[in-house]
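Missing here: one protein chain of the complex. Every other protein chain is in place.
Lettered A, B, C, D and E in written order, each chain numbered from 1.
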Amino acid sequence: MLPLKRDVKRTISKIKSLRIQGARNVAKAAMQALGGAARSSNAKTPEALLRELTLTANALAASRPTEPMMRNALEEALRRFFAEVGGRKPRTLEEARRAVLDEISSFEKKAAHSHALIAEFGAKEIPQGATVLTHCHSSTVTAILRRAHRQGKKIKVICTETRPLYQGRITARELSSAGIPTTLIVDSAIKSVMHDVDLVLVGADAITSSGELVNKIGTATLAFVAYEEELNFYSAAELFKFDPLTLWGKIEPIEQRDAREVADPRSLPGVRILNPAFDLTPAKHITAYITEHGVVAPQSVYALASNYFELVDKNGKR
Amino acid sequence: MLPLKRDVKRTISKIKSLRIQGARNVAKAAMQALGGAARSSNAKTPEALLRELTLTANALAASRPTEPMMRNALEEALRRFFAEVGGRKPRTLEEARRAVLDEISSFEKKAAHSHALIAEFGAKEIPQGATVLTHCHSSTVTAILRRAHRQGKKIKVICTETRPLYQGRITARELSSAGIPTTLIVDSAIKSVMHDVDLVLVGADAITSSGELVNKIGTATLAFVAYEEELNFYSAAELFKFDPLTLWGKIEPIEQRDAREVADPRSLPGVRILNPAFDLTPAKHITAYITEHGVVAPQSVYALASNYFELVDKNGKR
Amino acid sequence: MLPLKRDVKRTISKIKSLRIQGARNVAKAAMQALGGAARSSNAKTPEALLRELTLTANALAASRPTEPMMRNALEEALRRFFAEVGGRKPRTLEEARRAVLDEISSFEKKAAHSHALIAEFGAKEIPQGATVLTHCHSSTVTAILRRAHRQGKKIKVICTETRPLYQGRITARELSSAGIPTTLIVDSAIKSVMHDVDLVLVGADAITSSGELVNKIGTATLAFVAYEEELNFYSAAELFKFDPLTLWGKIEPIEQRDAREVADPRSLPGVRILNPAFDLTPAKHITAYITEHGVVAPQSVYALASNYFELVDKNGKR
Amino acid sequence: MLPLKRDVKRTISKIKSLRIQGARNVAKAAMQALGGAARSSNAKTPEALLRELTLTANALAASRPTEPMMRNALEEALRRFFAEVGGRKPRTLEEARRAVLDEISSFEKKAAHSHALIAEFGAKEIPQGATVLTHCHSSTVTAILRRAHRQGKKIKVICTETRPLYQGRITARELSSAGIPTTLIVDSAIKSVMHDVDLVLVGADAITSSGELVNKIGTATLAFVAYEEELNFYSAAELFKFDPLTLWGKIEPIEQRDAREVADPRSLPGVRILNPAFDLTPAKHITAYITEHGVVAPQSVYALASNYFELVDKNGKR
Amino acid sequence: MLPLKRDVKRTISKIKSLRIQGARNVAKAAMQALGGAARSSNAKTPEALLRELTLTANALAASRPTEPMMRNALEEALRRFFAEVGGRKPRTLEEARRAVLDEISSFEKKAAHSHALIAEFGAKEIPQGATVLTHCHSSTVTAILRRAHRQGKKIKVICTETRPLYQGRITARELSSAGIPTTLIVDSAIKSVMHDVDLVLVGADAITSSGELVNKIGTATLAFVAYEEELNFYSAAELFKFDPLTLWGKIEPIEQRDAREVADPRSLPGVRILNPAFDLTPAKHITAYITEHGVVAPQSVYALASNYFELVDKNGKR
Partner (left out) sequence: MLPLKRDVKRTISKIKSLRIQGARNVAKAAMQALGGAARSSNAKTPEALLRELTLTANALAASRPTEPMMRNALEEALRRFFAEVGGRKPRTLEEARRAVLDEISSFEKKAAHSHALIAEFGAKEIPQGATVLTHCHSSTVTAILRRAHRQGKKIKVICTETRPLYQGRITARELSSAGIPTTLIVDSAIKSVMHDVDLVLVGADAITSSGELVNKIGTATLAFVAYEEELNFYSAAELFKFDPLTLWGKIEPIEQRDAREVADPRSLPGVRILNPAFDLTPAKHITAYITEHGVVAPQSVYALASNYFELVDKNGKR
């Protein structure tokens, strides 16, 4: 088996240690590492190059199994060259290399374009003068909010602090410095402020085949309270966040992160500390996903995604 | 107007600065300060003594307006000596002093007895092998849990950390050292663990005339989630937590505490930090209050309380 | 059988034709007619007087069977003189007449006092800056709102027009001329405005023994929507609105009023027009009743009422 | 220790083996056995008689711990003779014997009167032409339905078969032979027929201090479905069904009955068969209890019961 | 810029003043005006004709921005001739004119066919003997109801009067004269009659990309009450009511109509009158849309619509 390039290993290490964060950043870094591997490969035939890059992509994808966007991007970059999924076999080594690099560069452009479209569509969903509640930090969400603000909509934002890592403070700082009146609360104060809220808007880590949202711990409670109080709850997400693996059964259990993020275990002898990274919001609690292809009902994300990018059926047919 | 005794002033200062905490502790300290004032008073007539002690009681009660237990205790201690509320006028100075001191000493005994009864009744509500979710720290709640544990019920407890002041860690430490398997989670993980929970049990800061619970921020969300998932939600509370003032309209707004408990405002320029101390859980989300007079529906607390202690009708009749 | 006095007949006719409206006005008019009958009676013995007044009271009560306040008032005025309900038999004719007139005059004073107390307690329930949704016209409700306004609370009010008789316009006119910013909507727009509403406040025609509210058609929907959106829903009602007959089963069906109030039947040949006057709001959708004895859970109104006025048990025991 | 009389033993045995069934029948049989023991006692002093009867009552009460009506009746019969609960000490043996027998005879009269009143009040709750869904067999429920039928209300009834013992067939047979149009369904068809149902009416095994209903397995689901579809759900129950022990925590776990009632375990090797006799319906799913003291909110049953019969406080005070 | 034809201007004026009403009528009138413009055009080239007709279509579409059916129809009529959306460029002036006129005539046939299919599919959804509640006036709804009636289904209909313009009276008159037993109620009586209702059926002004229904004010409350009482709620709507603009964010705010429709503002000095024309019913409260392509879940309307007519992706790809 071929050894991985040093740059690829470095990217893997950064993703594992969370030095690279955010679904889009992780996908971008993985794609760049794949591009580097394509450029510096010593393979002699197109087949050898694709084999080598497949190994590289698999290693990158394994660095964070809960990131469908990275996985989807790496798969898209390679699979159109595999005859068995209906792809076109490249004839020369250079054609193969060129094709992969084109895909990677096209991914970056599409990602930037998607980001801009979601900001545009999302801003339209926010009424004049609305108070928006958000959770954790998502650059897609802050892009929507800043855009709505620049459109003169006079919005206000309430951010939860988002324990254990306080990413809500990043959101609060970013929005406040953009001139948006911003309030910070502890996570457990959501019900107390909910009556002043007009809509809830969060990002997404992944979307399942039945339309559920995988996102930062606390999202499910937020969606539930919003649902019961008849408020709209949106998740802003590129369709690439759709996780095709969920079609075949949910295989990734919710990641448990280090207890020390919550409290110093030595100060709590005998106490077990649970630190789940995400929770699962059912489709029925979600008004719509704001995607680059429009504002869509959660139950139709799978049908929509299957129109826009290829989902290889493990079982050999689509 | 008479100056307050130095000891009374010291108690007031400790209550204000939270050096004395917990409804029962605060009530006890206030009653002891009143007792000290009774003992050291230089009043010459029973009327003068009662006037002096009324001033003292009012000053103590004002040190934390959101503590009905202290207020109720101080009122009970004095009002039976006022003819206008149907009391019996003491004939001599010593009789008046003695009567007040008896009331104070009786309060302490009754408070201890109530505590024991609630622990007893509460433990019976906890089924064999149950997993109990609790929030914040309440010595009544931990007494119930420890008692159920000593009865061999093999319970497990999940504690929220309870931002901003992390009182949940105190609960976790106390229960774990009592030998109860204890888990700590961040506040926003409640929905993720709820399906493993058999019942929710919290304390109480106050109970209103329509049966609502005033308790630590986050309680309302917890009760709401439990209600929707058809789990029992109990609050353990002495009837003295019933706040008669709520009968005449809720006059105390939810206290906003110091923003610095949540985050350093200098690190979040322009961001408004809201830090509400309590929230209000509606009666319909509460299965029952566990009181020293039994396990009762929230809607009947007012009727029950009116049987057990005197509620002076501001309007001159009962 | 004795014929009714002409004044009594006139009052009955005015009540039947709705020239006298509003629970309190109707009760007052009936009590005054009873007083007139007492004053002008030619009875020769106390027994004869009471027999005569009982007939008068029954005739008045029958003029609108859905008015428990009138019925309760008339019963209170007489029954303490009947030995069989534990009353004290008056010894002379003049003593009997005097006693009845005293009761009537005391009723008016108590009614005025209750009205003032409800306005006071109700105003305290309304938060600073709140937007209140109301339905139909109730002088108790407008008294609460005007009081909250005079306290400087900067409230806003939304009134439904309240088909078929548009009583909401009366409310809107009254509040607007009191300086309160007031908005009028059609009844079916309640859900559209609900998210801007902080609490709902209505009056009451009657309260049943299980805490249900009988009130103007549309109230049940309003309470239901408020309940599901987690808003407080209050009914302002004197305890005299409690209908003891409901203890023995709900005997008065909802009154169907004249179809012509809804539309001209000649323009709708063959169409059946239903015009129910009231609907029934279940206790679970009501946060609390605002009464002259405080703000109480709907489920405890019966217990409370039984403390404050005598409920004669038809079956011979209490 | 004194041996139990043979008649008492026979009654205990019949209760244990279910040859005597139904809360009222069980209570009646126990009271008759107590009466027999009073009559045939060889005690020489009033104190000895009471001691003997207390032992007898305890043994009877223990024959079915989930029957509060029997327990309440036996307690009432004796405890007014015990000085420590404020009773009056009987002076002679005959006075003691007489007093107990009077209590027993008065219990039977009161029970019959309560039964008639509940039938009366309950029939008034049933609207003209209503379709009523019921579960299991309760003679109180069938008395209400037959009375409504005789009043010419043209009701229809749907009975569940009520597995495992098919008591619903008894109900169906009884109502059908009374001329009421009756339909039988399997238990799991309740949701399919619910839209044709106007109200649900069941009996009661016990009522807890927070207003919950203990009744035949399946009742909780029925109440839940009725609640969500906004239908009224009533339980017809004498106040004697109120279980004062629940005030001190629910101490009787739900009885598990013989697996063979469900299926022949030999035909299902290795399969565990659960056969819970009752379930617990929360107060919020119950519209009202129809009692001999009127139609009351479940949350106020405790307050009401405490007005009508004495609840000895285990802790020495009321 | 070319001036608009006089006939086009007249149609625009009629649409604006509501002299032409109902989505289908408005679309038909706009298409006829477009046809007239095509016939009478003086354009010399196919390109000039298409440019002229595009201007005409835009002007017509702008006459009521909340009518997606008209907008969709006009777009369909023209866009297949634009190369940039994959259309086929017409070669001659006459070919272009012919093609547009063919599209317009085909639209009318398809609309009539859709209407018949919806009536057919809708009638099958209505069970024998059902009571149907409807709101406002929709010719599609009355077509379904009349068809079910002619099939001998013995249905009954309840119509709300539908304030402020009382369109419910039109519905009542139309159904009653078709021989259907019809009842009229005020809008706020919906909850009172709901228990006698078997299903709710309304029309549609527009459908959004996440499946929400835009319809006459009051629809959202009706759907909400039906949802909570577990009744089916259908909207009958051609797929052309789907509004593709909502994919890119909801851009049309709910239209506020003239206050004078509600009440004479001069009689209500200082009162603000809100008169929203529509409200928004969330997808979760809608059982299904009855369309010409079958009875479909609201969440899949977007996926379905994208199969049946072309939605030009603003962003250049589908």
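Following the convention adopted for this analysis, a contact is a pair of C-beta atoms (placed from the backbone, for glycine too) under 8 Å apart; a residue touches a chain by one contact, two chains touch by 3 or more.
None of these values were measured; they are calculated from a predicted model.
Chemist: Touched by the hidden chain, which of the shown chains?
Modeler: If we consider the entire complex, the absent chain touches A, B, D, E.
Chemist: Just name the one of A:A73, A:V202, A:A236 or A:A283 that touches the chain not displayed here.
Modeler: A:A283
Chemist: From the list D:T134, D:T182, D:T287 or D:S300, pick the residue that touches the absent chain.
Modeler: Final answer for the missing-chain contact: D:T182.
Chemist: So that we can see where the missing chain sits, which residues of chain D does it touch?
Modeler: Residues of chain D in contact with the hidden chain: 160-164, 166, 169, 172-173, 176-177, 181-193, 217-218, 220-221, 224-225, 228, 254, 262-263, 267-276, 279.
Chemist: By the contact criterion defined above, which parts of chain B meet the unshown chain? Give residue numbers in ascending order.
Modeler: Contact residues on chain B toward the absent chain are 194-195, 198, 228-231.
Chemist: Just the residue numbers, please: which parts of chain A touch the chain that's not shown?
Modeler: Touching the chain left out of view, chain A contributes residues 208-211, 246-251, 253, 282-284, 297-300, 302-303, 306, 315.
The working rule: only the chains that are shown with their structure count from here on.
Chemist: Just curious, how far off is chain C from chain A if you go by their C-alpha centres, in Å?
Modeler: Chain centres of chain A and chain C, defined by C-alpha means, are spaced 58 Å apart.
Chemist: Could you state the distance in Å from the CA-based centre of chain A to that of chain B?
Modeler: 45
Chemist: What are the residue numbers in chain E that touch two or more other chains?
Modeler: Those would be 228.
Chemist: Graph of touching chains, which shape: line, ring, star, complete, other?
Modeler: Graph shape, chains as nodes and touching pairs as edges: none of the named types, so other.
Chemist: Taking all chains into account, which pairs touch?
Modeler: Between chains, contact exists in these pairs: A-B, A-C, A-E, B-C, B-D, C-D, C-E, D-E.
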